[in-house]
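Left out: one protein chain. Kept in place: all the others.
For reference, chains read A and B in written order, and residue numbers begin at 1 within each chain.
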Amino acid sequence: MGDILSLVAKRLGYGVITLLVISILIFFAVEALPGDIAEAVLGQSATPETVAAMREQLGLDRPAVIRYMEWLAGAVQLDFGVSLITGDPVSSAISQRFANTLFLAAYAAVIAVPISIILGVIVALLRNSIFDRVANVLTLTSISSPEFFLGYILILYLAVKTSMFPAIASLRGDMSFVDLLYRTFLPALTLVLVVTAHMMRMTRAAIINLLASPYIEMARLKGAPPWKVIVRHALPNAWAPIINVVALNLAYLITGVVLVEVVFVYPGIGQLLVDAVSKRDFPVVQACCLIFAATFILLNLAADVGAILTNPRLRHPK
Amino acid sequence: MSLFVIGYYALLIGASCLAAYFAKRSAFLLLFSLTLASFIMGIVGGVPALRAVTIAAATLALAAGTSYAFREFLVQILPEGISKEIKTAPLTAAFGMFVIFTYAIAGIFAPVIAPHGEAEVISSAFAPADENMLLGADQLGRDMFSRIVYGARNSVGLALVATSLAFIMGALGGLFAATKGGWLDQILGRAADVIMSVPSLIFALLMLSILGTSLWVIVVVVAVIYSPRVFRLTRAVAGNVVVMDYIEAARLRGEGTWYLIRKEILPNSTAPLIAEFGLEFCFVFLLIAGLSFLGLGIQPPTADWGSMVRENATLISFGDITPLIPAAAIALLTVAVNFVVDWMLYRSSGLKE
Partner (left out) sequence: MAEKKKEVLLKIKDLHIEGYSDEEWIEIVHGVDLTLHRGEVLGLIGESGAGKSTIGLAAMGFARDGCRISGGSIEFDGMELTTTPESALRALRGSRIAYVAQSAAASFNPAHKIIDQHTEAPIHYRIQKRVEAQEDAMQLYERLRLPNPHEIGFRYPHQVSGGQLQRAMTAMAMACRPDLIIFDEPTTALDVTTQIEVLAAIRDIVDQFNTAAIYITHDLAVVAQMADTIKVLLKGNEVEEAPTEQMLGSPKEDYTKSLWAVRSFQRKQKPRPKGKAAVPVVSVQDIDAAYGDVKVLKDVSFDIYAGMTVAVVGESGSGKSTTARCITGLLPPTKGKILFQGEELPASYKDRTKDQLRQAQMIYQMADTALNPKVKISDIIGRPAQFYSGLSGGELKSRVDELLDLIELDPSKFYNRYPPELSGGQKQRVGIARALAAEPTFIICDEVTSALDQLVAEGILKLLDRLQRELNLSYMFITHDLATVRSIADEVVVMRQGEVVEQGPKDKMFKPPHHPYTDLLLSSVPEMDPNWLTTLLEERGVDNVGEAANTGGKK
């Protein structure tokens, strides 16, 4: 087991280093602004006094490296500084919205993961049949459509024309859980459509790849019935690819959520990021980017660790 | 039961029986499952649902017909080597080629095709379609159709430039990393890992918020974000070629790196790289469309599909499909490219076995 622990530890360490490099990238990209943050934010309304005041407030007279260390130390404790526009702490603006985003992503994932894995396996078993071809065309069409296209189609047909669901996903604190699910159904469905297509294709590819292995042929030549071939011989080896597929697509959900939030005016972190970008509120932009990147890296890490833990060669070393 | 409904089911069931009689298994399965699905849809959605199915089926049939004719057209006009390949293309791929061809024509001859200029205000805001304006007017009273046509030039053109840049950077990096190995390989590989561990849209938003949204910034940022994908693929493909004995023979002859890449590796990597160019284009195109939709892409008044969706989005709440048209234009091209790429990948994987 020593091998496997050191492999996992190595992978975790690598993830931490990547995150560190990205934090440097995020922080110093802003430093690379022409002029400095103060001038960039104040823009045309800048007078020497206001610029100086803002520099003072942001502590821009100190070296960038020290400010980075402070920023990073703060970020680790979930303190991302103060918004340049509102003056409120960034973390307070983010926390509720991040929770909303996670809720939406989880909502979509709970629907999409089981459906797509089951459909993916079915399509893999029916490969080269007419259903496989139709599924291929449908999934290709779905992953080729921009999220806002799917979103607006759903709004048009399910909200405007038939009024089955609300078009705008406004949230209030006192809503019941069922009401919450109802109001956020359309954005969740949009994400489900895109992610299911991706996940189905990847599951299908992984299963077909597996079914081509000589040991599957051997199992069939030993007279194992088809369900046993799948359950006993294919599935134990399929965990790694399936975990990989799920993690990658959850990571994809996190990105896809930005566009969907904008379409449905959903109060999530993606919407916040887009607003901050257009207002050039850099502390908020930095914080959002770091959170997105961290989530993304974490999910990829989970995929790798999952693959290591389910690999029989690593679990039972020589 | 209207005449339409009776005719609808009669046609479906008749066609199913014919397919069964002539032992066309897949056609029968498809037709009959459609029949069964129609029973449910007919009960739930009534006649309009069945009408929608009919329209969809007719559209599909039309698209299939066009694709078939276009494939035959290509087979006739192209030289023998290529036409033999194209004969094996499924209808989806032919459809993809047809769409790409149409877009290319629209993009190249945009000023000739478009009846009005892309920034020309000719009517009131959101004016409905008339014989002058095929698709009506947008939020400033500009001709929607003309802007869609110009969009083919602007949006696709920008994505093509960015893809090409990403491709050149990634492919060259991958080829050199595979051939040289050692520290160059390590450094490029790590850099690619870092860039790929940030979600692409987030990375683009960060960079554009800092660097502004001029065209060349978009091109460079998008190219940097997507070059690691090309890098990884090229590195893998070239990595498989580099271990071949003929590369060893060339190295032992004393050949330089550039000769190895140009004469020995590249000719053996073209098929997967062309397919990757198509895939990469889809990613880049969707990313730029997303950025434009968020207001960070091509700036007005230049016609661009992503921004057009955003500008006309309010119409959706009145049940108007105008904002869906540019979005559909984006989706259609991406689907088309994906269809062609899917066929190419299938072919190259089939040849491997």
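Operating definition for what follows: a contact is a pair of C-beta atoms (placed from the backbone, for glycine too) under 8 Å apart; a residue touches a chain by one contact, two chains touch by 3 or more.
If you're wondering where the values come from, they're calculated on a predicted model, not measured in any experiment.
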Exercise. From the listed residues B:E264, B:E280 or B:E311, report the one that touches the chain absent from this view.
Key: B:E264
Quiz item: Which one touches the absent chain: A:T50, A:Q96, A:T141 or A:N237?
Solution: A:N237
Self-check item: Residues in subunit B touching the chain absent from view
Solution: 88, 244-246, 248-249, 251-255, 263-264, 267-268
Quiz item: What subunit A residues would touch the chain not displayed?
Solution: 213-215, 217-225, 228, 232-233, 236-237, 312-313, 316, 318
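Criterion: only the chains that are shown with their structure count from here on.
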Self-check item: Residues of subunit B that touch subunit A when the two form their complex
Solution: 26-27, 29-30, 92, 193-194, 197-203, 205-210, 282, 286, 289-290, 293-296, 306, 309, 313, 316-319, 321, 323-324, 327-328, 330-331, 334-335, 337-339, 342
Self-check item: Residues of subunit A defined as touching subunit B within the complex
Solution: 18, 21-22, 25-26, 29-30, 32-33, 129-131, 134, 136-137, 140-141, 143-149, 152-153, 155-156, 160-161, 167, 251, 254-255, 258-259, 262, 273-274, 276-278, 280, 282, 285-286, 288-289, 292-293, 296-297, 300
